[in-house]
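Every protein chain of the complex appears in place save one, which is left out.
Letters A and B mark the chains as written, and numbering starts fresh at 1 in each.
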Amino acid sequence: MIPNKFEYIRPNTLQEALSILSAYREDAKVLAGGQSLLSLMKLRLASPKYLIDLSGVPELNYIREESGRGNSARIAIGALTTYAQIKESAVLQAKSPLLVQTTHLIGDVQVRNRGTLGGSLAHADPAGDMPAAILALGAEIKAVGPKGARWIKAEDFFVTAFTTALSFDEIVAEVRVPVLKGYKTAYMKNAPRPSDFAIVGVAVCLQPDGGRTCQNITIGITGVTDKAYRAVGVEESLRGKQLDPKIIEQAASRVTDGVEVNGNIHASKEFRSYLASIWVKRAIQAAMSGA
Amino acid sequence: MHKIKVRINGRDFEDEVDSRLLLVHYIRQKARLTGTHVGCDTGNCGACTIIFNGKTIKSCLMLAVQANGADMTTVEGLAKNGLHPIQEAFMDRFAIQCGYCTPGMMLSACSLLQTNPQPNEAEIREAIEGNLCMCTGYQQIVEAIQYAAEKTRK
Partner (left out) sequence: MLKLEEILVTRNWVGKPVRRKEDTRFVMGVATYVDDLDIDCHHVAFLRSPYAHARILKIDTSKAEALPGVIAVITGQEIARQTKPVVPRAFNKPAVQYVMAVNKVRYVGEPVVAVVAENQYLAADALDLIEVEYEALKPVVTIEDALNPKSPLIFEEAGSNVLLHDKMVHGNIEEIYKEADLVIKEHFKVHRYSSTPLEPWAIIVKYERANDSFVVWSNDQQHGRSIVNVCHTLGISTDKLRFIVPDSGGGFGVKLALWPYIVTLALLSKKANKPIKWIQTRTEHLLGGTHAPDADVEIDLALKKDGRILGLCIKDIQNDGSFVHTTGIYGLIKFATMSGCYNIKATSAELVSVVTNKGPTVQNRGVGKPTMIFVLERMVDLAAKKLGLDPAEMRFRNFIQPGQMPHTTPSGEVYESGDYPECLRKGLRHLGYDEFRKRQKDLRSKGRYIGVGISAGVEPGTSNLGYYYTSRGVPEYMGNAEGAIVGVDYDGNINVLLGSVDSGQGHATTTSQVVADMLAIHPDRVSMTNQLDSIISPFLGHSGVYSNKFNDVDLGAVIMATKKVRDKMLRIAAHMLGVDRSKLKLKDGTIYSSENGAKAVSFKEIASVAYKRILLLPEGEEPGLKEIAYYKTPFAKMPSRENFNIQITHSNSVHIAAVEVDVESGSIRLDRYIIVHDCGNQIHPEIVRGMAIGSTVHGIGASLYENFVYNEDGQLLASTFMDYLKPLSVGLPNFEVVHMESPCPYSLLGTKSAGEGGAITSLTALANAVEDALSPFGVKVTSLPLAPEKVVKAIRETKEI
């Protein structure tokens, strides 16, 4: 379990990192917390020639509230913010708790101490937890490249397994999530053991109208197919509807509409589809009964 | 090759390391601190757990070069003036069989007790979720951590 040879580079600024990345192109990989990438490199499933460690870049680790115009207040999270920092963040807990809820179910203490939000998104593991939460939140991802920064919507970010909308010379710098007012959120996952990758992970942002009617809902799903995705069919079936158990169950059955479901030794395609509908239902119920 | 300077258990080390040298191999082979173990290679077992700048991490999922400038504690650094309370507790409560997971397990426990001095059973179990033990079924480990917490309360 030894990685192939590579050259390690530790730039001190984002600009420096970008210019190295531009120079080495596909031969380079960006290292954040390393909890996925180093494991792949040890298994020799990834063998970059250059490894660009971002840990020397100080400007990528923060959680701060940004007052936007009107209702568009947001929380900006630096790409190198660890799961542990998110889990302990009072700001996020108070104003946009879904990421906090999600980190409770990610890995174990050691992984949460190293793993980063930006790393998780850029890695785009089809069973990663964070992508589901980011989708449900309608977050925006700031990609910086040699030509400057651009914002990518979460729903446009995940392309397929381990592939994102980032071009080879771009780095995730920041993730912006909305401050949620009048929303209820939950993240739930089915996994063989609590800290495992999700067989199905479901993130829900629900805006009830004060009663049981769903004004708006967004649902992010992970673990089911080659990328995290929005369960648009379920969302549509619920918008404007009374959230009674039957309606939720019917809506949940649409979770894998138009999706090629993956199977592996922990759950076949059929069972995974079935679990997805159950977990969507449960996550919605959890959101409804939660804060 | 990269020059690194690290502090392990209060001692300073300076070395030239290859880019790909894993931190766990640096600790075991260069610093000759063999209490940090390797059990799985994929970051699942926690036998290589150390405290890195105040937080537990798995040293098989880090490169030695990433540790440049870091302050680390391994199991060998736990005992200061006599054994650390967690070491005493692991012995008093029979939390050890083969001993291979013990260093990582104790460091996870220490880290928990630092931030949460009076954890309940569920919190203890969650804190050691990243450390596999094949021998004990975890129960006497959980009891030892509870016991260490109780002792500090007194």
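By our rule, a residue touches a chain if its C-beta (ideal position, glycine included) is under 8 Å from a C-beta of that chain, and two chains touch if they have at least 3 such contacts.
Here the structure is a predicted model, which is why all the values come from computation and not from measurement.
Trainee: Using the definition of touch stated at the top, determine which of B:23, B:63 or B:106 touches the missing chain.
Mentor: Of these options, the touching residue for the absent chain is B:106.
Trainee: Counting contacts across the full complex, list the positions on subunit B that touch the omitted chain.
Mentor: The list for subunit B reads 18, 20-21, 28, 32-42, 44-45, 47, 74-76, 78-79, 83, 87, 90-92, 94, 96-103, 106, 121, 124-126, 128-129, 131-142.
Trainee: Could you please point out the subunit A residues that touch the chain left off the display?
Mentor: 1-2, 4-5, 43-44, 190, 192-197, 264-268, 271, 274-275, 278
Note that in this section only the chains that are shown with their structure count from here on.
Trainee: Quick one: report the Å distance separating subunit A from subunit B, using the average Cα coordinate of each chain.
Mentor: Computed value for the inter-centroid distance: 29 Å.
Trainee: List the residues on subunit B that touch subunit A in their complex, please.
Mentor: For this pair, the touching residues of subunit B are 2, 19-20, 22, 41-43, 46, 49, 52, 55-58, 60-63, 65-66, 68, 108, 111-112, 126-127, 129-131.
Trainee: Give the list of subunit A residues in touch with subunit B in this complex.
Mentor: Interface residues on the subunit A side: 1-8, 10, 31, 34-35, 38-39, 42-43, 51, 53, 55, 84, 107-111, 113-114, 194-195.
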